[in-house]
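With one protein chain removed, the remaining protein chains of the complex are shown where they sit.
== chain A ==
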Amino acid sequence: MSTKQILKLDNVVKKFPVGDGRYFTALKGINLEIDKGEFAGLVGPSGSGKTTLLNIIGSLDSPTEGKAIVMGQNISELTHKESAKLRNIHIGFIFQVYNLLPVYTVFENVEFALILQNVSASERKKRVMEALEWVGLQDLADKKPDKISGGEGQRVAIARAIVKKPDIMLADEPTANLDAKNAHQIMRIMKKLNEELDTTFLFSTHDEKVMKYLERIITLKDGSIAEDKQVTPQKTLK
């Protein structure tokens, strides 16, 4: 694994039991390498294995066969505590439905990631405000999630994921619940963070709007990689 390499998947297979001793194979021998600073996307239709692959990379799940090496650690060999530590320090998640904690304010939602890292209160305040500034939400710090729009909610989720400056951001259909304007805004923010912080972004999406921003598109079909290509993002988007 090179120093630039963030993750390496080696013949990853994932099977789910469907009863009667039968299994559904969601991933069929995936081989993939992602380097630091990439802005890549897993694309494909529903059921192609995008989210399953993202979950394995995020150490929320483990492969049935093969090896998934993330930040030099084999996901299959990690204990619960070690995989929690991996997520806590190295991985940021962005979900389709934002998954903000409803009883917390915007500030507290973003702060939560740092509390888990035992960051001091003064440092937390500084970094949360910085993260909110990146996504342009410093004015909404005291609002609860139910008082902000969907686009703002997803920007809070980005701030929450990026505040701990993870090595890799995993975004599962981040624009699926957003209108075109908000989707573009979200993608522009993430691209900016990718460029400024050199954070690796890996999306799962079938949204054309997202694909236009990607520098690498990995197409999944029926659990296998059908195509893996480097692309040049449309200049107008930059």
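Heads up, the rule we're going with is that contacts are C-beta pairs under 8 Å (C-beta built on N, C-alpha and C of every residue); 3 or more make two chains touch, one makes a residue touch a chain; residues count from 1.
Note that contacts and distances are computed from a predicted model.
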Task: From "Succinate dehydrogenase", "Glycine--tRNA ligase beta subunit", "FtsX-like permease family protein" or "ATPase component of general energizing module of ECF transporters", the hidden chain's UniProt protein name - done: "FtsX-like permease family protein"
- [ ] Among A:Phe93, A:Phe107, A:Trp134 or A:Tyr213, choose the residue that contacts the chain missing from this document, as touch is defined above.
- [x] A:Phe93
Task: Contact partner of the left-out chain, one of A:Arg22, A:His80 or A:Lys181 - done: A:His80
TODO: Just the residue numbers, please: which parts of chain A touch the chain that's not shown?
DONE: 55, 58, 60-61, 80-81, 84-89, 91, 93, 95, 97, 99, 101-104, 108, 112-113, 115-117, 160
